[in-house]
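Here the complex is missing one protein chain, while the rest keep their positions.
Chain nomenclature is as follows: A, B and C, assigned in order of appearance, with residue numbering initiated at 1 for each chain independently.
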Amino acid sequence: MELGLIGLGKMGGNMAERLRRAGHKVVGFDFSAEAVQRLNDAGSVGVTTLEDLVKNLQAPRAIWIMVPAGDPVDETIAKLKPMCSQGDIFIDGGNSNYKDTQRRHDELKPQGFEFLDCGTSGGIWGITEGYSMMIGGDDDVVERLRPIFEALAPAPDKGWGRVGPSGSGHFVKMIHNGIEYGMMQSYAEGFSIMKAKKVLGLDLTQISEIWRYGSVVRSWLLDLTADALKKNPELDGLEAYVPDSGEGRWTVYEAIDLNVSAPVITESLIRRLRSREENNFTDRMLAVMRNEFGGHAVKKA
Amino acid sequence: MELGLIGLGKMGGNMAERLRRAGHKVVGFDFSAEAVQRLNDAGSVGVTTLEDLVKNLQAPRAIWIMVPAGDPVDETIAKLKPMCSQGDIFIDGGNSNYKDTQRRHDELKPQGFEFLDCGTSGGIWGITEGYSMMIGGDDDVVERLRPIFEALAPAPDKGWGRVGPSGSGHFVKMIHNGIEYGMMQSYAEGFSIMKAKKVLGLDLTQISEIWRYGSVVRSWLLDLTADALKKNPELDGLEAYVPDSGEGRWTVYEAIDLNVSAPVITESLIRRLRSREENNFTDRMLAVMRNEFGGHAVKKA
Amino acid sequence: MELGLIGLGKMGGNMAERLRRAGHKVVGFDFSAEAVQRLNDAGSVGVTTLEDLVKNLQAPRAIWIMVPAGDPVDETIAKLKPMCSQGDIFIDGGNSNYKDTQRRHDELKPQGFEFLDCGTSGGIWGITEGYSMMIGGDDDVVERLRPIFEALAPAPDKGWGRVGPSGSGHFVKMIHNGIEYGMMQSYAEGFSIMKAKKVLGLDLTQISEIWRYGSVVRSWLLDLTADALKKNPELDGLEAYVPDSGEGRWTVYEAIDLNVSAPVITESLIRRLRSREENNFTDRMLAVMRNEFGGHAVKKA
Partner (left out) sequence: MELGLIGLGKMGGNMAERLRRAGHKVVGFDFSAEAVQRLNDAGSVGVTTLEDLVKNLQAPRAIWIMVPAGDPVDETIAKLKPMCSQGDIFIDGGNSNYKDTQRRHDELKPQGFEFLDCGTSGGIWGITEGYSMMIGGDDDVVERLRPIFEALAPAPDKGWGRVGPSGSGHFVKMIHNGIEYGMMQSYAEGFSIMKAKKVLGLDLTQISEIWRYGSVVRSWLLDLTADALKKNPELDGLEAYVPDSGEGRWTVYEAIDLNVSAPVITESLIRRLRSREENNFTDRMLAVMRNEFGGHAVKKA
């Protein structure tokens, strides 16, 4: 079938190609002329305006929006609406906050548009391994897009599903990312302790490789970690700086709002915040307190 | 080749069978007559005394000890030594503390015995999937046992290796289990938040299944979790009670001794401790403090 | 001077009395006839309607609102406005969220009303010890109420001040309460460890009393804790259940929004959430995972 695709970045570009290989027609837009060209070169239809995207699709259209969460989603929808027809489907495949998703759905529905949210996991590997998709929205609308989901998924009947009403897809993806934070932190701490045990002279690359087969901690993240260690065993040249893109903190807010204690996901977020604090005021305050009560020396900057 | 195996429980029994299928001769001992009978029925050699175990093996022997960590290991070695010969190898495949392992190695070596530590992961699934093995000890001794490790591993060249001198195997296994605690806690928190979001009516079983394919959080632990949810979607009939068997707390001690901050593994341990606290004194103290300063009501037991 | 006071509960009632003793005229309202009667008996003016409250005060009035955070504050202001005059001052002395405070201030100011926020600490002991007050709002308005603040404070020049523009008072009080959570949790954990060290037979009441004098951890909270332990050394008859009234979770949200890592205040909140979780799903999930991979027994409910 046909799919419009807005945003041909790391995720969107790969998705377009996976769909094309499965025999679907993808009409893709991006602000980057280069990304559009790449799509054309690959045999899909790249366009440089949203008008062209809409014109190149037959109503009722399905348009997958793969842009950064927040205002870009609202702006894209606002531009699309006047060009689109009743019954057209917009799919937000990005990492939007589920509350924004519910608001958008509730605005679009009475205006005659369909709106699905699709939490999309798999990263840059999805092109070959397929994407895990958690979908929220109306059941019949999901069904209309079944061929798309089946093509993007690792297998037609695996790795995707409608998980609930509008917002559910992004909610579940948010939790997915919260778990991801915790898993990443767990591995990273474990490897750090081994690295610090200098007297044993452990080879982290070897150990990550051993654990990939048969161990309780085997996982795809471990596969990637093993790969990263192979390429750079000492993680040289990297700064100890870890961004967070929103879903982790939303997970923490949600846990507290729901009165669920979630210490490990929360602590994983907090440690990312910590990685970005320079000349930490908290620690300077501790140092000065120790000096005040015990006369303990402070380190001068 | 021949292997003596002491301890035919959940792990040992399955290992014996995996070795037998690979063509090795296993002589197994257990205090449970039933476990010994089971081994005999399966076509290996089950014996009811350590004397018989030693007699049924040709020197130089290799004897794998698969008993609970702590005194049982020391007691087993003490009993074996007078019956064994110079050059015999003892392998501790359990979850011993690596410091005990180093002490045992340093005692046995001058007495003419070889001693390997093998952190063994894979749980009850190892019989079919193979075991992940992290081995510490002398290189040439590991080489002598190569056929055994190749048979136990998921594939001859995968999932096992000598990671360093004596103690290294148990050290790495200890860290492995620490990571395992963190991963488990991460998943459990994520699912708990989804469960608490009642308004979306999420189906945890379905979601765990979706995530197994293509998602960033896919792992073997997730496969098992999906399986568990399929069997008991509400986790009915279970008590919220989580034991810990030692490696987690040793990981925490080690991190602190090495001055490595490991908040998530630590918190995962702390939460297990918390799960076993009844009528928590800490919380009662908080309640009474609130009452003291603010006149806030306390809940009577 | 004259002060209207809405809400004669644990905090408000005591504040009225402290003001009366300092020579101020308090006109107090409460929905509880009993609380109003108590105020009259004490020599202040208790009234049973807001109309009477406003009538009993000369313009420009100062009316202190001491009601639960949230809707009650908005409702009280909505009722007061039509009866009040330009230039009247409303003071919100409760634990409102500072964002609500800023919204209220920005609505009231153009309507000709003044609005101060006063984070008020001291609990039920303020009547004798005075209150700590963190005030947000316009400087000149704060100055007009100086006699009130000087009377409520522990000393005219101590324990109170304007800390910034509207909202600042409630912001600082929010942080104050976050710190309070962390301090309470610190003490409670320490006492719990000592209680668990049964072999030493420590007397927690005695220790709390020793620490009150000369130690680094002496504090008012410790004074209260010592008092509570004297009355009930084993904390018998209490449930391990700890409510939270909002400022703690707001502190956590704020820290994350500001990208400040605040693990201890956060963990203190999380532990309160945990104290209210029955049959914890997270822990049941951990138990079932251990069973799945290792065959470890679960505890049946």
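Keep this in mind: contacts are C-beta pairs under 8 Å (C-beta built on N, C-alpha and C of every residue); 3 or more make two chains touch, one makes a residue touch a chain.
Given the structure is predicted, the values throughout are model-derived calculations rather than measurements.
*Asks:* Out of A:26, A:39 or A:188, which residue would touch the omitted chain in the full complex?
*Replies:* Touching the chain that is not displayed is residue A:188.
*Asks:* So which of A:91, A:221 or A:252 would be touching the chain we can't see?
*Replies:* A:221
*Asks:* Can you list, in ascending order, the chain B residues touching the missing chain?
*Replies:* 216, 249, 252-253, 256, 259-263, 266-267, 269-271, 273-274, 276-277, 282, 293-294
*Asks:* Applying the definition given at the start, please give the residues of chain C touching the unseen chain.
*Replies:* 121-123, 126, 129-134, 153-155, 158-161, 163-165, 167-168, 171-172, 175-183, 185-187, 189-190, 192-194, 196-197, 200-203, 206-207, 209-222, 251, 254-255, 258-260, 262-265, 267-268, 270-271
*Asks:* Considering the whole complex rather than only what is displayed, give the residues of chain A touching the chain that is not shown.
*Replies:* Missing-chain contacts on chain A: residues 10, 123-125, 184-185, 187-189, 191-192, 195-196, 220-221, 224-225, 227-228, 232, 235, 237-243, 263, 267, 271-272, 274-275, 279-296, 298-301.
Heads up, the rule we're going with is that only the chains that are shown with their structure count from here on.
*Asks:* Viewed as a graph of touching chains, is the assembly arranged as a line, ring, star, complete set, or other?
*Replies:* Looks like everything touches everything, fully connected.
*Asks:* So which chain is the furthest away from chain C, centre to centre on CA atoms?
*Replies:* Checked the centroid distances; the maximum from chain C is B.
*Asks:* Check the residue numbers that chain B and chain C use where they touch, and answer same if over half are used by both copies, otherwise different.
*Replies:* Shared-number fraction above one half, so same.
*Asks:* Report the inter-centroid distance (CA atoms only) between chain A and chain C in whole Å.
*Replies:* About 40 Å, centre to centre.
*Asks:* I'd like the Å distance between the centres of chain A and chain B, where a centre is the mean of that chain's Cα atoms.
*Replies:* The computed centroid separation for chain A versus chain B comes out at 33 Å.
*Asks:* Can you compute the centre-to-centre distance for chain B and chain C, using the mean CA position of each chain? Integer Å is fine.
*Replies:* Centre separation, chain B to chain C: 48 Å.
*Asks:* At which residue positions does chain B touch at least two other chains?
*Replies:* Correct list: 123, 185, 187, 189, 192, 196, 220-221, 263, 267, 271.
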